[in-house]
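Note that this complex is displayed minus one protein chain, with the remaining chains in position.
Take a look at chain A:
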Amino acid sequence: MTLALIVILPLIGSLLPLLFNKHGRSLCASMTMLAPVLGMILLWQQASAVFAGETIVQTWRWLDVLGLHISFRLDGLSFLFALMILGIGLLVILYARYYLAKKDPMGRFFAYLLLFMSAMLGVVLSENLLLMMFFWEMTSLSSFLLIGYWSHSTDARKGARMALAVTGAGGLALLAGVLLIGQVVGSYQLTDVFASGDLLRDHALYPVILVLVLLGVFTKSAQFPFHFWLPHAMAAPTPVSAYLHSATMVKAGVFLLARLYPALSDTDLWFYLVSSAGMATLLVGACTALFQHDLKGLLAYSTISHLGLITLLFGLDSRLAAVAGVFHIINHATFKASLFMAAGIIDHETGTRDMRRINGLLRFMPHTATLAMVAASAMAGVPLLNGFLSKEMFFSETLDTHMLGSFSWLIPLGATLGGVFSVAYSLRFIHDVFFNGKPVNLPKYPPHEPPRYMKVPVEILVAMCLLVGLAPGLTVAGLLSVAAQATVGGELPEYSLAIWHGFNLPLLMSFVALVVGVLVYAARAPLFAWYARQRELDAKLVFERMVQAAVRGAGQFTLLLENGSLQRYLACLLGAALIVSGYWLFRLPSLQGNVAMTPIDGTSLAVALIMSVAALCTVFWHRKRLVSLTMLSVVGLGVVLAFARFAAPDLALTQISVEVVTIVLLMLALFFLPARSPRESSPLRRGRDVLLALMCGGLVAALAFAVMTRPYDSIASFFLQNSLTGGGGTNVVNVILVDFRGFDTMGEITVLAIAAIGIYALIDGLRLRLPGGDSLGKPWATRGEQLMLVNLSRVLLPLALLISVFIFLRGHNLPGGGFIAGLITAVALILQYVASGEEWTSERWPVNYHYLAAAGVLIAAATGFGSLFFGYPFLTSAFDHFHIPLIGDIELATAMLFDLGVYLTVVGATLLILANLGKLSQMPLRRGDF
């Protein structure tokens, strides 16, 4: 619970600064500190166990199928990182309290910061790799918000977008790598992954896994060639840079390198990939840093170079190098965070970060200058400071590497070169800013010391640089040893943190770096001139161009597929369906199966011919809409006959009543629509459509023919055998509907009711232009009661209702049932609307069809739930025979109640649709211009 709490506390705490935003800056900052302070206390409670070498794992099993568990792990390495994240986080919060301007929304800033802190803690404390991925993505997202905090600035927005794109893409690669690890190992828990190191390394997929994981690491930790996003992320407020770009976000990459070290390292591939990327980054970063005129730009490239150094250390083939890597992570975090803070102070007080204008600040802010100079010396690797210790270890490790055979000397040479530049740019930071004459044209003059408490975080960090540098054994040794032990996952080799190791080669390298570095800085003028002559490759421009090209390409592709024409979409869809199903049909050896065809009788042939002609006429006269509609109804009646001919009386009854309702509906709609369609398709377009239509028809015909002439094995016998005994009815179709597959029917009537309500919503508030006359200009008869129709319809109503009751009751045993009875009732009622008008009917039949449809669905559902009370599954039906005097023996089944629900839904839905549409035409006539 403790570990989860450490991660979640900042997440919950991120609400506090938002709440206290209006209550003063100090209170807001104090409330922000609450969560990290609590987290720190919780972490310290675990310290003794961690220093005793224990690994604390807390797991809540969650999704066993996916291997995803809420699982946290605290060992030396994660302890070290959690400590840095919380500790430096607290200092950054204090610093930001003074850094942010009055107009900056402070609550939002701190909320983002805590969000990020939570994500980062999640990354380092996760035991489950999938869980870690989740937090990993969360760091990318929250850092996007932080970098883009000053959203009014284009640079900030673009920088944030670039950081998100690069680290997000890397995150995707990492996710793939993690999933592969899970596939190979069979678990995402780190404990299992560590135990399967050999399995992973020997697996055929190892190179793929390694490359994917390293892509994630290199993008996150700004390794060459993905380093370009980091300098642009400097558009963030400086506290963000101090936090994200020194101690946390960019360290997530090297953290992962350290975390997976036991599982993935110790192969040639690891060595070549990791160390070459590290070396390239070290040199490119160090070299470029010297030429930056922007204070934060210098620090950004220096960070890149130091990250390269750490990566290189993890890439070397010795465990001692890994120890040095962990050590340098600690040291770099302390001196770089303090340097960023100092840079922020200078920016804050002078109004610029351009080192060509900031000179001689020692006179104006001696206190800050001293702190910054100590931190910069640590960065340069000056003895008696922490940077010196890890750099010595680094040099001596490069000397011990033999992987490159006779070219192994290249590595220490490169390391020394990196050291040279590192000394040079550190010296530039010190000399150019604090000495070197007078300030030039500062926006704020004269600069002075910042508020007292703004310097406190810097002082603490610089003090740590000094303490570690002077007495490593007393300060950092314990932490380093447990962290390094957790990293290498086994016994640590012998190492010593002493300041003085005697005269040896590493010391000579340090000395050379120092001397040559000073010389390089002294010769800076011609070097700067040379650099200025180089054509600068602006990473942001290139990146933006690539982004814009991608957006343009995507836009064009979308436009190609999606030009706004529904006709084209439909044509594409049909074409695709044709290809997919046509492919399989063509693989059939022969279209006709081995079942003999039944002979054709004359009546069937005649009906088929009538239907064909009617269908063709529907198409031929499709511009004359009323004619087309009439032809359509002929086809519909033909379908009724077809169902009747092939032993499906229920279907025939349903189809004929639906047919009536549909045609009435279409007629009603036609009243509001133009009576004719204009001719507008080009001949080519019509040709395409005819071709497509013929192909679709041919495909369906071939498919139907192929199926019908092949033998089949149906589950029909089950229904036929159990219908009477299990469902208590002889009409098997109806028993299937209300009993065997009652759940389906229930879904279907629900859909029906939803469709009706949807239609009601569409009609509601609809304003249509009512045509005053037909297309020839003859006015519609506004009042014309059809005497015959009215009288006939009123006589018909009770008869029709009686028939529908009859059909309903007999449905279980003979053709009929709720669907058909409902449709017959609906037709009978619609006739009243048609004959006597909406007003007349609703006066005498004041029924709310919404309730009717809803009641139907509810009755059906209640019947289903009823069976639960008797201990049977949902929708089990029961039936029995009763003897009623005069009528005789009848059978009652609960399925009938269900059918009643179906009946009510059908009546309600159908009338809801038609009556509302009919009501539209009763609106006061607005003469249109048809």
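As a convention for this text, a residue touches a chain if its C-beta (ideal position, glycine included) is under 8 Å from a C-beta of that chain, and two chains touch if they have at least 3 such contacts; residues count from 1.
Here, contacts and distances are computed from a predicted model.
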Quick one: find the hidden chain's UniProt protein name among "Aspartate carbamoyltransferase", "Na+/H+ antiporter subunit C", "NADH-quinone oxidoreductase" or "Phosphate transport system permease protein".
"Na+/H+ antiporter subunit C"
Contacting the left-out chain: of A:Asp347, A:Asp432, A:Asp650 or A:Glu838, that is A:Asp650
Candidate in contact with the missing chain, chosen from A:Ile41, A:Ala498, A:Ala755 or A:Leu868:
A:Ala755
In the whole complex, not just what's shown, which of A:Ser510, A:Thr618, A:Thr841 or A:Ser877 touches the removed chain?
A:Thr618
Out of A:Val440, A:Met708 or A:Val847, which residue would touch the omitted chain in the full complex?
A:Met708
From the list A:Leu9, A:Met117, A:Ala160 or A:Leu629, which touches the chain that is not on show?
A:Leu629
Contact residues on chain A toward the hidden chain run 564-567, 570-571, 574, 597-601, 604-605, 608, 611-612, 615-616, 618-619, 622, 625, 628-629, 632, 635-636, 639, 642-643, 646-651, 654-655, 658, 661-662, 665-666, 669-670, 672-674, 677-678, 680-681, 689-690, 692-694, 696-698, 700-705, 707-709, 712, 714-716, 719-720, 723-724, 730-733, 736-737, 741, 744-745, 748, 751-752, 755-756, 758-759, 762-763, 766-769, 813-815, 819, 823, 906, 909-910, 913, 917
